[in-house]
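Below: one structure, written as structure tokens.
Removed: one protein chain of the complex. Kept in place: all other protein chains.
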Amino acid sequence: MSWFEFNSVLGNIGIFAILALSLNVICGMTGLLQLGQAGFFAIGAYAAGLTSIYFTFPELGVLNFAISASAAMMAAGIFSIILGIPCLRLKGDYLAIVTLGFGEITRLVLINLMFPGGKMHPGEKIGGATGIKFTEFPGDLWPNSPNYTAEFASWWFIWIAVIIICVFLINIKKSSFGRAMMCIREDEIAAQAMGINISKYKMIAFLLSAVVAGLAGALFFHKELSIAPGKFNLICSIEILLMIVLGGLGSFSGAVTGAVVLGITPYILRHVEICGYRLGEYQQLMYAVLLIILIRLAPNGIFGMNEVPVWIGKLLKMKNKPPAKQNETA
Amino acid sequence: MDNFLFFLTSGLCIGAVYALIALGYTLVYGIIKLINFAHGEFYMIGAYAGFGIYLVLPSGTPAILSIPLIILSSGIAGIIIAVLTEQIAYKPIRKSGRLAALLTAIGVSFLLQNLASFINKANPLQYPSDKSGSIGEICQRSIVIGGGGIKIIQFVYIPLTIVLTLILWHIVMKTNFGRAMRAVSQDPDAAALMGIDINSVIRKTFLLGGLMAGIAGALIGFQSVIEPMMGFMPGLKAFIAAVVGGIGSIPGAVLGGFIIGIVENMVLFCNIPSGYKDVAAFVVLILVLLIRPQGILGSNVREKV
Partner (left out) sequence: MFLDVRKLCVAYGAIDALKSVSLHINEGEIVALLGANGAGKSSVLDAISRITTAKSGKIIFNGTDITNEKPENIVRKGIAHCPEGRKIFFDLTVLENLQLGAYTINDQYAIEANLEKIFTYFPVLKSRRSQRGGTLSGGEQQMLAVGRALMSSPKLLLLDEPSLGLAPKLIDHIFDIIREINHKEKVTVFLIEQNANEALLHADRAYVLENGRISINSDNAEELLKDPHIIKAYLGG
């Protein structure tokens, strides 16, 4: 694998780590099943993309990212409120379907919707199945900054974001917000009886989750510079879910770990051969089997609700404990 | 008015197929509260099995014989895959909670799609229509209704769906087994106290669902291509249909199927770009869940504290 490829892969894993973190807020912490996270990912990416295409000021340099990222997060946030309000009173399976529907609607609409090309693609409409691009624009668009590129999201940029977001979310988990959300996950009715305003906290969870996903979308655009709706599909949403299931529902560091493991695996598989069968070709098949087996063996993910350091601590403690005594029978 | 009739007929025909698939969803959800994401794949496998039988049949077989045979074998394939899936994948995690069940179902769905991809790597399959009198040719014949061509084979869908629904309705409402199904779906512990073998009832429910899905697969296989991903969208739409009609309700599933079929075609009738056709189902879903979350014919289930 070349250095360039390695960069790109690392960056992708980082973006998915952020997506996993975002999904963990709503699924892992608050216990609401969300199958349309790809939708917010897409909205963030498109918002950032369109903002960049229409409003780039090369003099500002990196600040342009701040502009497009803000647009991405705001757009995702607004849509999360639109989606969230009807979803507040839906339970379990119904919520899953509606969010799935939302993800699919977003994808289908983006396949069909065309946007004006702006100054970057003058006289054209952009969008549709081929998506939008921040490349191949007229050579004299920014005469003063001929070397300007919007490719801000290098791998370390992304991973700094991962770390900041992870720490931020772990702190939320420890705060009263986080505790309220976890109460809702455990038992909604009991939470209500304790005076927790479920609607408010569910909405916050939705919002937070979407905004972080939107940020991931912005990073994605500024990494690829060319995005198309095909990528933001149900499989994408399921992959993100798989990451947090793997890493442990409720654990943010677990979410990142899950993203890393699931991100690296295809590349390892590509170079592994068993009996003349290149495993890489069977990747999706193996994922499916893995998912089924994983759910059987570890329904709560590897780390459960614990953050990685806590889990390691528990593991070490267990190794040092003397064997438990047998229960005395009467 | 002309155009409208065409789209209405199209809608009813595809609605009948959605209804068949939706019946399977609603039966399974009713009994074990599982959204069987893999149900669309049962439909896909039914289609493949039907085509497989077609390949095996002697080439001179008259369509009047081969078509029912294909439908029958698709149904059987649907039964087999449904029961296998239930025994291997769903039964072990029955007590593991909703998320586990959902993820397992999704896993099975992907698994089946990928398996089909391996077996059928190249082009999608289609019943060859070169020979006159062959299945493919018969299924291409159409008549003009309301300004558009409706394939004649589609006129089989509605009566078939209605007959199957009536049979299912009779089973569920009038037979001992049907009573047992309803008992298990309401209170499995109490049902066990009646001497009902819960595992057997669940297995047989999957059997019925798989049968419906398989038959639907054969039907669609007659009029369009057979490929590994063919179950994804119809499966999703059929599930939406079941929810719209009221999940757990047999008439609801059928009603939902027809509604989705008609609404989809109305979108085309209104000259909305056809790319948005698939969005229609989801929009209907969200509207229904907002206005009447239990579905049109569904019953209110109050959560007891």
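In order of appearance the chains are A and B, and numbering begins at 1 in each one.
Here is the rule we go by: contacts are C-beta pairs under 8 Å (C-beta built on N, C-alpha and C of every residue); 3 or more make two chains touch, one makes a residue touch a chain.
Everything numeric in this text was worked out from a predicted model, so none of it was measured.
For the chain missing from the display, the contacting residue among B:K33, B:R179 or B:K277 is B:R179, taking the whole complex into account. From the options B:I119, B:L193 or B:M233, the residue with contact to the unseen chain in the full assembly is B:L193.
Think of the hidden chain as still there; on subunit B it touches residues 176, 179-180, 182-183, 186-187, 189-198, 299.
Basically, only the chains that are shown with their structure count from here on.
In whole angstrom, the spacing between the mean C-alpha positions of subunit A and subunit B is 32. Across the complex, subunit B meets subunit A through its residues 29, 33, 35, 89, 92-93, 96-100, 102-104, 106-111, 114-115, 118, 236, 239-240, 243, 273, 275-276, 278-279, 282-283, 285-286, 289-290, 293, 303, 305. The touching residues of subunit A, when paired with subunit B in their complex, are 33, 86, 89-90, 92-94, 96-98, 100-102, 104-105, 108-109, 111-112, 189, 238, 241-242, 245, 249, 282, 284-285, 287-289, 291-292, 295-296, 299.
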